[in-house]
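Removed: one protein chain of the complex. Kept in place: all other protein chains.
Up next is chain A:
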Amino acid sequence: MTASGTPASTGSAAVPHLDVDPFDMNFFADPYPTHQRLREAGPVVYLDKWNVYGVARYAEVHAVLNDPATFCSSRGVGLSDFKKETPWRPPSLILEADPPAHTRTRAVLSKVLSPTVMKQVRDRFAAAAEERVDALLDKRSFDAITDLAEAYPLSIFPDALGLKAEGREHLIPYASVVFNAFGPPNQLRQEAIARSAPHQAYVAEQCQRDNLAPGGFGACIHARVDDGEITATEAPLLVRSLLSAGLDTTVNGIGAAVYCLARFPDQWQRLRADLTLARNAFEEAVRFESPVQTFFRTTTREVELSGATIGEGEKVLMFLAAANRDPRRWDEPDSYDITRRTSGHVGFGSGIHMCVGQLVARLEGEVMLTALARRIAKIEITGEPRRRFNNTLRGLDSLPVTITPA
């Protein structure tokens, strides 16, 4: 890697250019040294590999997230600029939209996934977590990714959405395509899109009103058509947002939490001693591992950001994970501390596009960790964890563990 004071093509201040590929396998294997170099190079950097600006410090990531008029989403939140390229799928009506269009669709999903709704599903989610622990205690040795981090959300979320039983095996592969597609045209993205047709067909079909069970999140979205809040053509695309972003993210969030608690036994014992810490133990895992590592924005005008001038129509890559470990913002950022005050981390984003399903994620994380900590004395990692590579998501493919009952 090199860093120099050469101004970027459109920048007036000295924006350091870095020869870093944040979508490369070697980077994914250990992103932390590079995150540090990105943060230390300057508040705004330029990545020659993909011709994008980057921000890796907390202050600038937070600033970009909270200025959607300047740093827009409607030109795509991946590398691809929708003004110049045709999106690989019809754009999302919420993720890849700006106000005022975004405001209306966002309000619908906010209501469908509100704190009030979470109170209604809480007991069901908690019961499923207990059942999952029953199964794990029978096994004693298992893969904490497939048998826990995937199995638990799969046991509740598709039902909560109201999906049919058939075809659910497409859900995680579809999400994997979506999150790979935010990256550059590397092998991960190209292969994911090339194989996406059957997953896309499944998802398009399940988003239709007739295929969604009454009372589920999906049916609740379609019901807003009757109120005139959204149109009948918009509703399936909003259901699609839940299918895209509602499952693989929580799989990686729960996987991150279990991986943290297995690696740091002192934190596991703290949790066992006080189960009310479960919710924050999950939240801290989201900060510490940042299951969603990056998102892009596109500038709508020339803008000065922390002394750097960025021209109109430029892609800006936000390193959420680097911001979540920025020592300018966090004490001992590289330690996993389940009593940390996590408020303000950007693992779920920030501002108008902050994860609309964050309450579902926290509920799943809280009840799952509570059930585990109440009934399991010890979690030991018994084999080499294997990483799953994705352009946006960070998580494991396999985590062999053995548990000791409490």
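Here is the rule we go by: a residue touches a chain if its C-beta (ideal position, glycine included) is under 8 Å from a C-beta of that chain, and two chains touch if they have at least 3 such contacts; residues count from 1.
The criterion applied here is as follows: contacts and distances are computed from a predicted model.
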**OP:** If you had to name the missing chain as UniProt does, which of "Electron transfer flavoprotein subunit beta", "NADH-quinone oxidoreductase subunit J", "Ferredoxin, 2Fe-2S" or "Putative tricarboxylic transport membrane protein" would it be?
**Re:** "Ferredoxin, 2Fe-2S"
Original post:
For the chain left off this view, which of A:Ala14, A:Ala59, A:Met118 or A:Ile172 is in contact with it?
Top reply: A:Met118
Original post:
Of the listed residues A:Thr309, A:Gln358 or A:Thr402, which contacts the missing chain in the full complex?
Top reply: A:Gln358
Original post:
Hey, which chain A residues sit against the chain that's not shown?
Top reply: 107, 110-111, 114-119, 279, 283, 341-346, 348, 350-352, 354, 356, 358-359, 362, 366
